[in-house]
Structures are given as C-alpha cells and as structure tokens.
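Encoded as structure tokens, here's the structure I'll be asking about.
Omission of a single protein chain aside, the complex is shown with its protein chains in their original locations.
Now for chain A:
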C-alpha cells in the first residue's frame, strides 16, 4: 500500500460532505491544492529518480502529518476524525516500512513478518473503522432527514396556526357584530315594551276618564249645591232672628255648620280622585306607601263602574262590595294596585255584560250582570277577591290568560296586556300572588294576595 494513494483517498473524503456537515469553499480550495500536491509527490516518489524520489517520499510524510494534524485539531474538519483513526495505523506502518527500507533494509527484512502481521491488523482495523464510520454517517444522514422532515412539519403547523388565527379573528368579528346586533335588538324590544306598558296605562287612563269625570262631577255638584243652599240658609236665619225665633235660627246655624263640613268632605273627595288619577298616569312605578286597601278597592270599583256606565249608556250591572274592617294598611304602590283592581273589575263587568247580551239574544232578560268585590284580612296580609257571574274561562285557555298579548276581546278592544301586567305588578312588584278560579258558564274569580311585608 502506498502512502500517496492513502493521502489522496483521505483528501477526497475530506472534501465530500458528511451528512448535514459540509466543509467551507475555502477549505475545499485548500484540499484541492493538497490533492494536487499529493498526486505530484506520489508521482515523484515512484519515479525511481535517486534523491528526488527520496525527497518526495519525505515530503509525502510531512503532507500526511499535516493532514492528520489539521483534521484532528481544526474544528471544521474534526467530523472526519474517525477516518483518520481508521487509516492512522496503516499510515504509521507504511512510514516505518519506507523509513527502514531506506536506512537499513536488512533490519526491515528481519522484522518483516511482524510488520506484515501488524499491517494485516491495521487493514482489518481500517475496514472495521470504515464500516463503523459509514454507519455513523448513515445515522447522521437519517438525523438530517428527520430534522428536515420536522422543519417541514413545523412550517405546515405554522401555516395552519396562522390560518386558524385568521379564522378565529374572523369568527370573533362576526360574533361581536352579532352580539352588537342582538344588544341593539334587545334595546329596541325593551323600549317597545316600555312604550306598550305606557300605552296600556294610557288606555286604562282613557277607560278611567269617564269614570273620573263622573266621580269628580258628583262631589263638585255637592260643593256647589251646599254653598248655594248655605247662602239661602243665612238669609233664612236672619229672617228668623228678625222675627225673634231664636230656636229656629240656632237650628239653621247647626245646618250651616253641617253644610260646611259636607263642602269640605266633597272637596277632599274630588281632591283624592284627582290625586289617584295622577298616580295612575305616572309612567315610572311609584313609591310604596302604607295604603288603606278598603278605600282603594272601593274607589276603583266606583271608577270602573262609572267609567263603563258613562261609555255605554245601555250598560247595566250590579256590584256588591264587602270590606273587611280588620284589614290593616299595607305597603303598596297605590297606582299599580289600583290599575290591577281596575283591570280585574273592568274584565268582570265586561264578562258579565257579554253573558247578558248573549242571553238577551236568546230571549232571556232576567239576568243581572254582577261583580262582587271583597277584601279579607289573612295571616300576614290581605286578600282581595273580584268575582263576576259572566261566562267564565274555558279550561283550555286558563293557562294563557296571564300571557302578554293574549286576549279574547275583539281587535281594538283589548291590548292583551292587562292581565299580564296585573300579574307582574302583584308577583314581582309586591311579592304576592294572583290566582284565577272559574267555572265555564257560571263565574270567574280572581284572587289577589298581597303580603304585609313585601320584599322590595
């Protein structure tokens, strides 16, 4: 084996990339130079020209030493260390052989057997190392492929991530937009509801107006009449005094005093009706205050009756009121409870009147539409019952009557909000309960329960 050939093989492999590792362009140039030098030195050392072939041989040793040194020490070439270790024993043996053949061929001949054995092992070593290096190189190559694969996967993942992020952003935008739209719709619904509640209040105020006019007119008439008659009585009293009838004059004065009390009473009555009307029309729910349930019930029964009466001249009905003296003042919003009472009582009169009209068509005229209103003290509160002898509520719609917009009245006659608002006022507004009992064809009875201590 010739050293020059080994050097050429070493340089050739140094130049080639190993797995992912590749030497720089500069090193490649240096290695190219090295290969040319090795080739030239090899050619000269085999030329057989005395002196020159010897010099070339020694230079070849130097070049070999340089390659081994650089490969083992330079960081850029260290990956080829394994190759150097594989060839190093063989190179060493060749150097020893050449060197000995040059200075003492007889000595070399005496150890040639050992040298040959060593060369054999060196070759075996080189082959084993070569196989081992190849394995390592393949492993490295696989590593490189794996890395590449991972990089590709990473890139794909990144692209997917970016796409997902974009989609998420789009969806978020869509959802935000939807949310805003829904919020707007909710807002619109809320204001529509407020408007409906307001118009329902106004509608019931309209129903009330006629009743209120009648209710105010009555006390005003009394105020006027009692004032008038009092003026007359004063003249009469003067006449009696002139004619010396002291007793009669005193009697007239007593009457006058009573009249003034009556004027005050009816003035206050008108005053409270006007206040009640204002309370009713107020659009925000008023403050809770201790109220006389009996007085309120009586007032709204009258307002309802006279209101209907004034609107429809042919309307005739009877009402009975039964007030429990033991009912204590209850914390309520008077306007709200008044609205509930008005609504239930109006419904009662309406139902009873409808039945009357039906019976009249059938030739029966002895039916008297009647509404019964009753207050009753119960444990921790008050119960108000409103009952009518109308046609009752069929079982199939009983569950619907408290739903907003449910009405059996002809279009334009009812908003369908009366009972649902009443239910809301009693349950949510006053922590009470509103129940209905009915027997179709016979009666309907609403029961309002208001607890004494309402949760606010």
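Note that contacts are C-beta pairs under 8 Å (C-beta built on N, C-alpha and C of every residue); 3 or more make two chains touch, one makes a residue touch a chain; residues count from 1.
Definition applied: contacts and distances are computed from a predicted model.
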Listed names "Response regulator", "Putative spermidine/putrescine transport system permease protein", "ABC transmembrane type-1 domain-containing protein" or "2-oxoglutarate oxidoreductase subunit KorA", matching UniProt entry of the absent chain: "Response regulator"
Residue among A:151, A:170, A:228 or A:322 touching the omitted chain: A:228
Identified contact with the non-displayed chain, of A:258, A:295, A:378 or A:397: A:258
Hidden partner chain, touching residue among A:310, A:323, A:359 or A:436: A:310
Touch list for chain A against the chain that is not drawn: 214, 217-218, 220-222, 224-226, 228-229, 232-233, 236, 255, 258-259, 262, 266, 305-306, 309-310, 313, 316-319, 368
